[in-house]
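With one protein chain removed, the remaining protein chains of the complex are shown where they sit.
For clarity, chains are labelled A, B and C in written order, and residue numbers in each chain start from 1.
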């Protein structure tokens, strides 16, 4: 049973007020709030068994190491990876993509090669590829989007050439909520033996992800956007790639033997985890995945879908709004502008009414450029949000219009 | 007043038992325990004002951003950097060194150039330079150590050539506790216009660090070794270098404008902070620095020094031990072997007596090779440890000898 | 914009007085919006890249005019609230000498409740605007001497 009041009471922040008004938190695309379970798991790690992991021969190190490796197993199960060796803990989505761009680039990209991304990407899935292409003399190509925000898939086969070495695509657009048909894209790319990285930063928290079913070569996401702590993320990579790619960062735990003459590297997953990892973060993230599991991803999707439809309907009734990402296949993110009102003005007023939305380009300037705008108002909702909160957003928009028009 | 009982009660973990015995935590070199204040600061961030930082126009984002930037200011003050722009938050020491090795390397290192490190380094201050040198066709040179574990400084001027582009040296050796005369080393290097990176992972928590006085070009450390959370670290860099070096990772917040044709980068410190940083970690680390400040670094050093001398004396009385790093200038780390007993056997028995020490090569295999050994027993003490705990360690060593010899 | 012979601090105090009438955030914003309407705007052809202030979520153009003694500012923004903020700054700092501008402590910002906008991470660029005004003042001061 999906009991929204029970769920809301799991999240301490949701009970707070801002400016004397109840907080309406619609900035989940930027980061999600944490259930008490996650906060407690982090606290417990620090106050009852904390110690550095691996290589320790004492009891606390054993406990911490066990919890960390257990977290890895939970992540593996959550995305249905074949092996724990394919789960690399990183600092977040951005770190994961940079790792792949660097190590894949070092191994496979030569001058004149091509990297294919899409016009829907977050800067985190653009800039690392740009930097790598510049270093290697490779070329970045971009799959365009249609007016409704969906990818122009007809262009994919046109853009894939004999020189294309990797394709990177976001599972879900953080800027306009569009869900990409990643399974089909992967299938198309694999026909040409091109591996695909899926940026799952906005995908992992809104629906079932099965990397084996997707046949994704890489799938990356951040803990903090899936109800877990900050500073932790995941890189899933197919073993064949991870075995073959050189390490990214050097340091402790990622090595086997070090001498000044020759250093050999540790096996997976440790080869890509240099230094003391954020193991407390990993433990917290695993707790978050357990929590989501206890709610049920189907329940989550269902509730979020209802919210999306309700919000769309209510906002459309207000009139004078322009929406971006109008294709049907979206998550519970609404990205829009109030006609003739700057998104920043709207954001400032909504804030004072207790409504936390995000304004601006959402780290996706090319998406904004595509639509000829500077930014939008983005209300990103998740399973702890309610229709009442959407009503408050609507009141806020009315107020904005009253004050500004 | 330095009240050890009060201090111990600040650290929840110290009250616990292992195998029914009071925990004696002597693995502070690997990671330090957290005072309740730090754990509370992390909890508070998650349960009362959590939100993503920067670019947000709403109240919680403002609070979080303010706390994060305030943490940056606290770090700046703690190490006496000139400007907040010089404080980059990273995932840890390893990440910081990899950042410098990459970005400095991209900007300044050409084929045939030389990088100078020392034989005392942790793998984190070896492998990133090896990887960079290999990529650039540069040469890694190593300042050797004397039998007492101190650096052979006479070799420095010999090893510096017209091709030397950077020198990287640890402030304090994690493997054998030796404190390096970093100020003199920096002075010597600067005579030849060679910048110096100081690995402060074991330096920051044991004495005053003043980067302006040191004239360090880069100083790096980890939050988790200075009583703060995991997954957060610091890169201090002189502005002139950081301005000149290209970014390391690409993503959100580190860019100014992004287009597929041309991306421009944000100003310092953001240029080097790609993606959502571990801002909760940064807030926790700043709280840890405040805590240390409230105890007083002089008090800390004094107590740790007493512990070191007491431990050395007591252990020497036992007889049959060989110490490594016998120079006088060390921190409260004792690295030794019980003659004819494998360090691993000793560690297993000590563990069961409640004593957490570390055995092995301490991620510094070249130091072990220098002394012709596989590893040592390392007791790394800090200001919350006591002489009584040292007595328990000594009992443990006696027991080990009884069982094994 | 003329300052009617008032000192900088007299203008600041007057702004504080006016804002003190409002308890509610919405009333404050209404007032800020009104202030923006009084702003002497730039002509469209003056909205050049040169006068654009970086680091704002909304765009702000700020154009200085120096008559050898005092600096006069004109400005515009595509966001109404930002326009109001820059209008307040101009009310206080326009028609002042470079030295006056450089020495001024802008205490009204905190008093009227806009200081949250001052954080370096806030994207509305209040901090950037103040910085830019002081930069112009520094440049003109150097010119005066030179």
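Quick note on the criterion: a contact is a pair of C-beta atoms (placed from the backbone, for glycine too) under 8 Å apart; a residue touches a chain by one contact, two chains touch by 3 or more.
Remember, predicted model here, so these are calculated numbers, not experimental data.
Q: Using the touch definition up top, pick the residue from B:149, B:284, B:325 or B:375 that touches the left-out chain.
A: If we include the chain that is not displayed, B:375 is the one touching it.
Q: Pick from B:40, B:256, B:345 or B:395: which residue touches the chain that isn't shown?
A: Residue touching the absent chain, from the options given: B:345.
Q: Of B:33, B:359 or B:380, which one is in contact with the hidden chain?
A: B:359
Q: For subunit B, which residues lie in contact with the unshown chain of the complex?
A: Output for subunit B: 19, 341-345, 348-349, 352, 359-360, 374-375, 399, 403-404.
In this text, only the chains that are shown with their structure count from here on.
Q: With chain centres defined as C-alpha means, what is the inter-centre distance between subunit B and subunit C in Å?
A: The separation of the two C-alpha centroids amounts to 45 Å.
Q: Starting from the mean Cα coordinates of subunit A and subunit C, work out the distance between those two points in Å.
A: 39
Q: What residues in subunit B touch two or more of the other chains?
A: 55, 57
Q: Can you tell me which residues of subunit C touch two or more of the remaining chains?
A: Within subunit C, residues 57, 123-124 contact more than one other chain.
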